[in-house]
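Structure provided below as structure tokens; questions to follow.
Left out: one protein chain. Kept in place: all the others.
Every chain is named by a letter (A, B and C) in the order it is written, and numbering of its residues begins at 1.
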Amino acid sequence: MDYVSIRYVTKKPKLKNPILIEGLPGIGNVGKLAVEHLIDSTKSIKFAELYSKDFPPQVFINTDGTIELVKNEFYYWNAKKKNQRDLVLLTGDYQGLSSHGQYELVEKILDVAEECGVKEMFTLGGYGLGHEIKDPKVLCATTDKYLVKTMKKHGAIFKKNEPGGGIVGASGLILGLGKLRGLQGTCLMGETPGYLVDPKSAKAVLKILMEITNVEINLSALEKKAKEIEHIAHQLKEMENLSKEKSEELKYIG
Amino acid sequence: MDYVSIRYVTKKPKLKNPILIEGLPGIGNVGKLAVEHLIDSTKSIKFAELYSKDFPPQVFINTDGTIELVKNEFYYWNAKKKNQRDLVLLTGDYQGLSSHGQYELVEKILDVAEECGVKEMFTLGGYGLGHEIKDPKVLCATTDKYLVKTMKKHGAIFKKNEPGGGIVGASGLILGLGKLRGLQGTCLMGETPGYLVDPKSAKAVLKILMEITNVEINLSALEKKAKEIEHIAHQLKEMENLSKEKSEELKYIG
Amino acid sequence: MDYVSIRYVTKKPKLKNPILIEGLPGIGNVGKLAVEHLIDSTKSIKFAELYSKDFPPQVFINTDGTIELVKNEFYYWNAKKKNQRDLVLLTGDYQGLSSHGQYELVEKILDVAEECGVKEMFTLGGYGLGHEIKDPKVLCATTDKYLVKTMKKHGAIFKKNEPGGGIVGASGLILGLGKLRGLQGTCLMGETPGYLVDPKSAKAVLKILMEITNVEINLSALEKKAKEIEHIAHQLKEMENLSKEKSEELKYIG
Partner (left out) sequence: MDYVSIRYVTKKPKLKNPILIEGLPGIGNVGKLAVEHLIDSTKSIKFAELYSKDFPPQVFINTDGTIELVKNEFYYWNAKKKNQRDLVLLTGDYQGLSSHGQYELVEKILDVAEECGVKEMFTLGGYGLGHEIKDPKVLCATTDKYLVKTMKKHGAIFKKNEPGGGIVGASGLILGLGKLRGLQGTCLMGETPGYLVDPKSAKAVLKILMEITNVEINLSALEKKAKEIEHIAHQLKEMENLSKEKSEELKYIG
């Protein structure tokens, strides 16, 4: 096995001018949630698995008791309508652990994408704000100036100097290394508190992606998850408030 | 020397459809204890040593004053009865230090195993619970669905979503990377508090392994060690209780 | 992409006996500030970009919303007068993250420099003192004894056993590895408190560099920045004093 290696689980799919959409684990798991939902909703088909010696030395256990080596996965989807394009979808268990491993991982991802004929890419992620957000906006950054205009039309937001630290991780690197290969790309970052997994932010990202790609995505499952998480967040907050009250009571008595 | 390198100390053994059994250091040292006991009890013969540049730069000192570079070791055992199979046994001083090193180590282990004709593997380890256990059960995970059934028959336990974090380290990776090569395998994890080395848990693992392999293992040495450790654990607990009592006395006086 | 890779953005410049001047991020960002100012002031032209798998996996976002993979950059400048020499200028977003990565980075920098015909080098940096400095001096170290004399004439300072820990990072390594290739070089280190970016120290370094190279540099932009930073430093100090006074008042009352 190479440092990063790819294993096709079906024949290489024949795709026409496809778009790559990436969502790996990150802040609020926004990107991973969004792409996983997109895969489920569109019934995309897995065609390749990617393994890396820079992933943790770990297997996960399926519900039937069998193991799965940690990996990334490529799916594809064929356009159903004239105004749609074929998709290559990437999600997975991990990003690379080290800087070097991240570069190697992304170079292999781009190799696979280019073999599929990809020339345009969307990378999805979260933008952690550290506070609650009623209506998460979707920040954006692109490889090319003309894409800024397009994305603004679709409702994505550009804020000067945000994110201040740039984009760290696969979502940034895919655009950065892709640009050096002449690929076009856009990063969509859903605002998120960043404390918990955030399906609400993932939904906001997918809404814009639907606009751009004309792919219909049923968002109800994601909305259900969002309500569950809101419920959990609410409970956590109540517990916190209770314990605050108690400690104040104690101060009063003492 | 390569990054990971193998040195045969005897001719390559001729084995018939052998099973690999791995037990490297880990939680409660369960796997290492079990395989070392198995080697002693069956008088298995060492045939190869494995060195890695990802092991610590360290030598151990033998009781006669000579040094030994840290390493892993392969042993073999020839079946004595018709219902038994040949064994390849692996134990050692360390697992790889880095993720990358763990992958390289396991790839080399699998190379050696396949050269020996191995197609089925057992990896042994501990499952840390963080509390005392009267009668440690043996959790299980396998590469293939049909093995789940077999292992249940032999008394191994499958619990949904356990271990929650999957299996980290060589015991998991041997199955994960082995599965990609078409090898079958099973991980047996003895429940253990995880504080001290745990011969009781190792015994539980070996009991199931005896059932599966029909190899007779005299467990008395392991039982003796288990009593010693229980004694030490008991003493540590008493000391802890004493110091608790004292501090409470002091509070009373003060 | 190699571990470290170079991409020419113009044709390789034709230079006559050029001097390399390096300023990468470091203590007080003195070196980076100085070289960036030198590039702006001389209107030097970018001819190459350097990428490394040991840089963080990160893109920065330009003010127009487009992304830039983190990198180092080479510029050149053609001498305008007889007493000047052509320049190759190096600055960038990062130094290597790991020791190994730093060596690889500097080897590639030296490859590019030698291809440009460089035989003499200046590396610029800060020398952190941990306290305020009215008039920062410029410490010096060189690859060759004859250069010590020259630099003293131009006002650079040599102090026995300073910096005590030698020079860590690209500014030191370029001289160290360059010396093994037969290149001559000098490190100019501006004294700096090291708390904040330090344009005053960068100015001190550039003044000496002007003396040595006869390149005229308009230092007014740097002086303006220095005043801004002094203002910020002053404000920070006042806030600190205020909070000290308050806590003393409280002690007095309590």
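We adopt the following convention: contacts are C-beta pairs under 8 Å (C-beta built on N, C-alpha and C of every residue); 3 or more make two chains touch, one makes a residue touch a chain.
Quick caveat: nothing in here was measured; it's all calculated off a predicted structure.
Colleague: Considering the entire complex, write down the shown chains that touch the omitted one.
Modeller: Among the chains that are shown, those touched by the missing chain are B, C.
Colleague: Which of these, C:72, C:143 or C:192, touches the one chain of the complex that we don't see?
Modeller: C:143
Colleague: Going by the contact rule already stated, which one of B:7, B:80, B:231 or B:244 would touch the omitted chain in the full complex?
Modeller: Of all options in B:7, B:80, B:231 or B:244, contact with the hidden chain holds for B:7.
Colleague: Check the options C:187, C:208 or C:222 and report the residue that touches the missing chain.
Modeller: Of these options, the touching residue for the absent chain is C:187.
Colleague: On chain B, what residues meet the omitted chain?
Modeller: 1, 3, 7, 51, 53-61, 63-70, 97, 101
Colleague: Touching the missing chain, which residues of chain C?
Modeller: Residues in contact with the chain left out: 96, 99-100, 102-104, 106-107, 140-145, 148, 158, 160-163, 165-170, 172-173, 175-177, 179-180, 187.
Note that only the chains that are shown with their structure count from here on.
Colleague: Once you draw an edge for every pair of touching chains, what topology comes out, line, ring, star, complete or other?
Modeller: Topology of the interface graph: linear, an open chain of contacts.
Colleague: If you average the Cα atoms per chain, which one ends up farthest from chain B?
Modeller: The most remote chain is C.
Colleague: After a C-alpha superposition of chain A on chain C, what does the rotation angle come to, in degrees rounded to the nearest 5?
Modeller: 90
Colleague: Using mean Cα positions, find the chain sitting nearest the overall protein centre.
Modeller: Taking the mean of all protein C-alpha atoms as reference, the closest chain is A.
Colleague: List the centre-to-centre spacing of chain B and chain C in whole Å, with centres computed as mean CA coordinates.
Modeller: So the centroids are 53 Å from each other.
Colleague: How many angstrom lie between the CA centroids of chain A and chain B, rounded to a whole number?
Modeller: 37
Colleague: Could you say which residues in chain A touch two or more other chains, in rising order?
Modeller: none
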